[in-house]
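Below is one structure, written out as structure tokens; comments come after it.
A single protein chain has been omitted; all remaining protein chains appear in their positions.
Right, subunit A next:
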Amino acid sequence: MLDTSTPLVEMTDISISFGGIRAVDHASINLHRGEVVGLLGHNGAGKSTLIKILSGAYKRDAGDIRINGEAATINNPRDAKAYGIETIYQQLAVADNVDAAANLFLGREMVTSLGTLDDAAMESKAREVMGRLNPNFRRFKEPVKALSGGQRQSVAIARAILFNARILIMDEPTAALGPQETTQVGELIKQLKADGIGIFLISHDIHDVFDLADRVVVMKNGQVVGQAKTSDVTKDEVLGMIIMGKVPPGAEPGPGAISG
């Protein structure tokens, strides 16, 4: 194996079906502390479905999830958050009609001693976190609807780091961003990695993740084709895994690898 210490996340033999279609078929994947794992595959390869099982949005039909070596019960997003798993979704990250602070604290609002919402304290904290992430951000009073794609994404990322995630899942984190904001997110990922946070980056575009990831796992038709350290393979080889399911010598084949 690539790392012998107890993995932060270990998903083994996970399967889930929707109406007879095996979206994920005996997939196994793991993640260590301070590691960035790129989960790659075409649209419909099952990567988002697999990761939504970890974040509690879907319930698996079969398989085990272990967090820090212990069996974990994840039935809904609340359970996942209790294990320190934070997810940044591609589109569904934010409630459009409320402001940035309300989104950052959604589900975990700060309250005053009387039990009412402490909006001022939340806004203050939001200004602090957003200031670190995106110093130009000023529009704290407006509904998120009024923000640009990049600003909305920074709100979503700020929400994850605000609550000290141990495991961060990012679904196409830079898809909606401009070049400058993409660089910012890249810097942020390095910073989070240095703090010992394990990160799953999900993408159908290898260029988004190859330079950031320590390791890539490729899925096709619900199965894991194979995995490799990014230092052992080239982009073209990984592309071959994504498109044809062909496993290069530097990679470790999975159940979805084509034989021969």
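What we mean here is this: a residue touches a chain if its C-beta (ideal position, glycine included) is under 8 Å from a C-beta of that chain, and two chains touch if they have at least 3 such contacts; residues count from 1.
Everything below uses one rule, namely that contacts and distances are computed from a predicted model.
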Original post:
Of the options "Carbohydrate ABC transporter membrane protein 2 (CUT1 family)", "Xylose transport system permease protein XylH", "Fumarate reductase/succinate dehydrogenase flavoprotein subunit" or "NADH-quinone oxidoreductase subunit E", which is the UniProt protein name for the chain that has been left out of view?
Top reply: "Xylose transport system permease protein XylH"
Original post:
Looking at the whole complex, which of A:6, A:75, A:97 or A:164 touches the chain that is not displayed?
Top reply: A:97
Subject >> Per the touch definition above, residue among A:59, A:78, A:132 or A:235 touching the missing chain >> reply: A:78
Subject >> Touch with the omitted chain, as defined above, among A:55, A:154, A:184 or A:223 >> reply: A:55
**OP:** Taking the full complex into account, find the residue in A:59, A:108 or A:132 that is in contact with the omitted chain.
**Re:** A:108
Original post:
In the complete complex, which positions of subunit A touch the hidden chain?
Top reply: 55, 57, 76-78, 81, 87, 89, 92-98, 102-103, 106-109, 111, 115-117, 120-121, 123-124, 127, 136, 138, 145-146
